[in-house]
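Heads up, one of the protein chains got dropped from this complex, but the rest are sitting where they should.
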């Protein structure tokens, strides 16, 4: 359904993203994990074709969706995909709805635009979708303004907009980061159910390794603008190949015991302007050798995973 | 107020050098800044630069068109327009700069007190400020000058009063914003005295936008001074000021338009330069949002 290969993004002279590859089939859930600034959101924006909004552009690689190359697609054709076949859920529901318009029309617009419905047909459909998203009294909600609703409700509205035209791929860019912990779980479960019911392909971008463990089928781990490990969730959690992935997994609290030692990752994420030479992770890696400071590791397939580490597959 | 000025001076030396340096960085900043420096120098050294005595009348040569030796022509009394424009720079710049300095000192004190202490005092100050804010500067200045009589002193105070609201609002907005920041809250919780907090923590952090807006206001002040002068309420003859020159020029508008055109051009170019340079400063200091928030 969606295949991204060696994606490369540039903002003027800086290249904050390169070498990202993954593929995704219908009904599959792919997690993209990384710290902030690792290029997760840029990947999402690239797939949606929205990079030009922030002044970026794709300088290399390809994104193939349903047999169609997206990186060279004309804007007018792209527009017909967005909202129709590619749905986007953004990070902060507080700011992702137009505060001056009622909820109803904002959701209706999608069906009016892509399914050539008239206003009343679109509204019927909106009410229906809001209902399936377990929003109470959907018909009344349509006449409300965004500021009159809670964050969790707003995020459901955003999901409703993304679903309004029955898309094939749903890109969720940290959909729960701005929400309360209790609501986070609800939204994740909702997305999980939607994938099953509608046979969607879901790209779930998050910094939370535990969310990936619970929901996703595949994972891309990103660090400093590059994918550093990619594979099925079980394989990556069983035998992480990249030390960074290992460290991320170690950061997940495992039980309720209070004396459990949680490890952090020492050091800080490098910024775009000072990505280290060689393997970008080497300043923070406890297994770094000389080669790590000079040569960028290639992706090595090991078992079911592929990792960009010179020592992937080594016993330790 | 004195401690206020001290704070201004201290903060200026702190932020000034690097920011003014980088405002000179772009070519627009260079041109605008260069022009302003030149203008100030011209005003200071006016007696040595002017080709003629600005007050010397020569009725035989009145309303002479621009040419040699009167590069910008002469007015109805045969006085050299160029010399008067140069001396006018003295009047206009000093009146406007003094007025804005007064306005900043009083406005910062009021705004800082309102923002820091809040409550009834803040509401009272801000009600008056908002009221004057919605009245055009020219009306406020006109009423003031009409109240205490025409002249340069009253013009100076009129300009100061006209822009008082602006600085009070701006300072208050900065202080209110800063008060919410963690490092100020911490200082307050540590038991520092209000005066100490205001003087060492709040005002120095609030100063940059006020200085830059002040610089822009000097431009507005020049226009206001010219307008009052034009109404005959500013500088009184024979003191040359750009506004007063244009005022006396209206009588000969058709006969000798240069008497009006040149001072006007100088006013316009000066104010444009002030704005361009102020813009560069805003960019260099990265305070656009803080100015707009007020």
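Worth pointing out:
Chains: A and B, in written order; residue numbering restarts at 1 for each.
Simple rule for what comes next: a residue touches a chain if its C-beta (ideal position, glycine included) is under 8 Å from a C-beta of that chain, and two chains touch if they have at least 3 such contacts.
By definition in this document, contacts and distances are computed from a predicted model.
From the set "Cytochrome bc1 complex cytochrome b subunit", "Glutathione ABC transporter permease", "General L-amino acid-binding protein" or "Ligase-associated DNA damage response DEXH box helicase", the protein name that UniProt assigns to the chain left out of the figure is "Glutathione ABC transporter permease".
Across the whole complex, the hidden chain's contacts among the shown chains comprise A, B. Considering the full assembly, A:109 is the residue among A:73, A:109, A:185 or A:235 that touches the omitted chain.
Across B:67, B:119, B:149 or B:191, the residue that sits in touch with the chain not pictured is B:149. Across the entire complex, the residue among B:153, B:236, B:250 or B:286 in touch with the chain not shown is B:250.
Of the options B:88, B:219 or B:240, the residue whose C-beta touches the omitted chain is B:219. Although one chain is not displayed, subunit B still touches it through residues 127, 131, 133-139, 142-143, 146-149, 219, 223, 226-227, 230-231, 246, 250, 253-254, 257, 260-261, 264, 267-268, 271-272, 275-276, 292. Even with one chain removed from view, subunit A keeps its contact list with that chain: residues 48, 50, 53, 79-84, 86-88, 90-92, 95-101, 109-110, 113-114, 145, 147-148, 158, 161-162.
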